[in-house]
Structures are given as C-alpha cells and as structure tokens.
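Our next item is chain A:
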Amino acid sequence: MAIKEELVGIVGSESFTDDPETIEKYSRDYSFVQPRKPSYVIYAKTTEEIQKVVKYANEHMIPVTPRSSGISFYGAGIPSQGGIILDLTRMNRILEIDGRNKKVKVEPGVTWAQAQEELGKQGLMVCNPLLPHPLKSVLTSAMEREPILIPKSEYSEVFLTSEMVLASGDLFWTGTAMGKGMKGQNFPDALIPSTRLFLGAQGTLGIITWANLKAEYLPTMDKIFFMPFDRIEDVAEPVYRIQRRMLGNECFILNNFNLAAILAEKWPEDFEDLRDSLPPWTVILCLSGLHRMPKEKIEYEEEALMEVASELHFEPLRTVAGIPGLDNTISKMLRKPGMGEPYWKFRYKGSCHDVFFHITLDRAAELTNAMNEVAARYGYPTKDIGIYIQPIERARVSFCQFGFHCDPQDANEVNLVRSLFLEASELAMSMGGLFTTPYGAWADMVYSRAATYTAVMKVVKNALDPNNILNPGKLCF
Partner candidate 1 sequence: MPFGDDKHKLIYKELVDILGPEYVCDDRGLMEAYSRESQSLSFLTRGRYEFVALPASTEDVQQIIRLANRYKFPVSVFSTGLLMAICSAVKPYWCLIDPKRMNRLHIDDENMYAIVEPYVTHAQVQAEAMKRGLINGTPEAGSQSSSLANNIAFGLQGIAYRSGFAARNVLGVEWVLPNGEILRTGSLANPEAGYFWGEGPGPDARGLLRAATGHLGALGIITRIAVKLYPWPGPPVLPTEGLAPVKKCELPEGTFKWYLFTYPTLGEAIEAMREIGKSEIGGMLHCWPPIYYNWWWAKSFEEYWSTWTSDYWQRNVNNCVAICLWGFASEKQVEYEDKVLKQIIDETGGKPVPDEVYQRWVPYTANNWLRDTNGCRMMRTGGGYFMQVVITDSLDDALGSLESGWEILDKYTPPVLDCGHPAWVHPYDLGHNALIEVDFPRQKTDEDDMNTVRLLLADGIKRNLQQRIASHAIAATPYNLTGRAFANIHLIVAGIKKALDPNNIANPSRLIDMDAMAKTGVITGNK
Partner candidate 2 sequence: MVMEKGKSLPKDPWHRKYYWDLRKNAWNCARCSVCKWVDSWEVKSARFAKICPSSLFYLFDAYSCQGRMDVALALIDGTLKYEDSPALLDIFYKCNMCGGCDAMCKRVQDMEPLRVIQEMRTRLVGDGQLLPLHMPVMDNLRKEDNMMMKPKAERGKWAKGLKVKDLTREKAEVVFHAGCNFSFDETLGKTARTAVTLLQNAGVDIGIMGKDEACCGCRAYEMGYQGELTKYAENNIEAWTNAGAKTVVTACSDCYYGFKHLYPALGSKFEVLHIVEFIDRLIKEGKLKFTKTVPLTVTYHDPCHLGRRDHVYVPGEAIMGLYDQPRNIIKSIPGVELVEMERIKEYAWCCGAGGGVKEAYPDFNAFTAQERIEEATATGAAALVTACPWCERNFLDSLNGSKMKVYDIVELVQQAI
C-alpha cells in the first residue's frame, strides 16, 4: 500500500494532508534555516496515533519531524530530509492543574495563551519567557529551556517529567514518571537517562506526549521599578547585588530598542519617539508579594533595593522617560504572552533574527560591545539591535539575546543580516558564549568545537533512534 494510504489508515483523512500549500507552510519558518519540504503532514490527536505513526515511519525509514507550536522561529521544526511533519497542536489539553504540588500537566499543543489563562483562574502560572508568542507551545518552551523572567533558583528547571514516544513507537517516560502507572510523576530525576537528556533535543530523541511542568503562585501584589543606565558596563553590578539579596520576582534588562518595541502602540511614530527618549538600558525589577502580607514583603524588599541603589549610586524609579503608568503597563505584560499579531519582534522590519547565548553577567557588556562591532562592520546600525539580557538563577549566569532586523522581502537586507547573524554567532562562541540550543547553523559551529560531546550524543541517538528517523539532520544527528 502506498505510504499515504497507510498513514491515512492510521490517523484518518481528517488528520492527514499533503496539499502543496500546507506542505509549503511547513517547509519554512522565521529563521534562516533552509526551507525544505515534508512529504506529509499529520495532525496527531492521541498518543496511540503518534505511536502507530512513528512505528510505521521507523519500519519504513521515513523521517518524522514533530511540531508542537503553531509558530516556529529557529528552524527546529523544518524537516531536513522530508518525511512526515507530526503536528501536535491539536493535542492541547491541560491534563491536570495541581496547585498543592505546584505543577501542571500539559499536552504539547497547549499554548502560552491557553496555559496562563487557565492557570490564572487558580492563581497559578508557569514561569514564562519574555513575551512569548501566544501560539508558542508551553511544553516546547520548557523543553528548549527558554530562560524565564523570574530569576529565582527555586523556580528554574521548569520541566519535570514527561511521557514520550520513542522512534520504535514504544512509550518512554522520564523522571519519576519512569514507567506505566507510576504513582509520582513530579521529579525529573529517577533513572538514567534523566529528564535532562531529552531537553534541548529538538524532537530528535523522542516525541513528548505530555509533560509535568512547575507552576508557581501568582503574586497578589507587584511594584515595578525601572533602573536606567547609560552604559551597559554599569548594569551588571547592580543586578548582581540585587540578586544576591534575593530581591524581587521578574528581573530583566532591555535596551531602548527592545523596550520601545514592546511599548509602542503606533508604528513607527511611537517606536521612534520611545527609542529616542528611553534610556539606553533599563533594568526592570518587579517586587512582588504572594498571599500573606504582600505589602510588608514589598516594603522590606524595597528598602533593601534602595540600600543597594545607595551603595552603587543608581536610582530605582517608578517609570522612565516620563511614561505615565509604565509600571501598570509592564505589570500586565509580565505573566502573559505577547501579542500574536503583530508579533512585537517583527514590527520594526517584518523579521528578526536573534543571536542568543548564555554568558556570565560580568561579561555581558564585553559581548554586547563585540556584537555592536560586528554590526558596525556590516553597516548595520547598532541602534537597530534589540537587546535583551536575562539574569538566570539570581544572576549566576545571564542569557543575552541580540535581535537583528530586516525586511524579509528585501533580498539584500536579508543577505546582509544573514551574514551578520553568522559572523556574530561565531564571534560570540569564540568569546565563550554558550549556545545551549544549537539551532540551524549553530549546530555545526557548536558541535565542531565539541568532538567528544558529539560522539556521545550520537551514541545516545543510536540507542534511542538507530534508524535516525526523528528529526534527522538537526543538532549533530
């Protein structure tokens, strides 16, 4: 029987397509990764369907590329070698919200919009990155270890346990979920390989069908402070000190470009005005109180913040650039996804290509200056770089993201930014930046520097997917 018939036989015709327009849509995303077409798209609804599809694909050596999000930015969901796109967006149930044990169990298709709304009804949230796209899968964000806005150590490592389908079609579970019918399923560490091995894998080691993620209680009161700085060099020490005293919830750093892009309502007028009037750098810190005496909590934290400010001669303000109600505006954005359309990152020119990596905060300035230098060499205006720096785990490390914008319809701009993107990435890597999720072109850059790591990953891949049917061509596979 032809492949198509067999697949339709497994999932039903309503869950299968190979129409050219849909195929075209899945062949590309917003990254520079070379578009490549799949042969089929399957919209999985159940774990059993996924098992059957994957088993079939494995027997017939057909690649399978899972997609959990309705939106893809970095190329992980573009099939490198054709085959089946396994779209999991229809598996979008929130299976359990467990406030007592601070966790939520989600299927891969649950989006940020969906999750935060449902969890919010119970006074909970999943720690989110900065303004995630509303269609982005919460599970994918956690799988890809996207940095969260709240740098509390106790909140980090959001991904707990999971169920997945292996290349053989068999079920596998991670962490204390580790087998069928496990009583607990809440801790990432039980048997080797632990949950951690499967994070950052871009669907190459297994296809997640549900995951338990950490949930946190929503604060009942917030007070946001904005700390303006002219120089990036002056940002690190205040943030280190604030974090060392364990102050606050959300804490992140934006340059004027990014903050303007987030705040602007009318484009391009608002944006240009904001970019010009906002300080070059703003540290945003949200002091929060939970359900017991939140006001008193915020008070002592604010006092401690002012002590740090006095020691280091900076000023925590309730707004910057004289923007009225800025704290309220930001407060509403912190724990929700961003707008889908238009996506804030694409508003400037239509597309944005982020170079991002982890580096210690004390080197963020050095790397920022290096990115600026590369941009300047390409004639890319440094004022057009959107920069976001996220302290992680009380600033033990930081995530630095540099957004390079271009008009996707302008081939020259695209080529320039592509070259800039590649060179900036190489430079950041050569300066010690850690690219924890080697998307697209980064894979070769990363793995060519790490021969033994690559070899070990191939051993793991061979043990889990000997036919290399799961998202082949990604990472080092």
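Assume contacts are C-beta pairs under 8 Å (C-beta built on N, C-alpha and C of every residue); 3 or more make two chains touch, one makes a residue touch a chain; residues count from 1.
With respect to how the candidates were assembled, all candidates are chains of the complex that A comes from, given by their letters.
Only a predicted model underlies this, so the values are computations on that prediction, with no experimental measurement involved.
Colleague: Quickly now, which of 1 or 2 touches chain A in the complex? Give its number.
Modeller: None of the others touch chain A; the one that does is 1.
Colleague: Which part of chain A faces candidate 1 closely enough to touch in the complex?
Modeller: 98, 100-103, 145, 153-157, 160, 170-173, 175-176, 178-202, 204-205, 214, 217, 240, 243-247, 290-293, 296-297, 299-301, 303-304, 307, 358-362, 393-397, 429-438, 443, 446-447, 449-450, 452-453, 455-457, 459-460, 462-464, 466, 475-476
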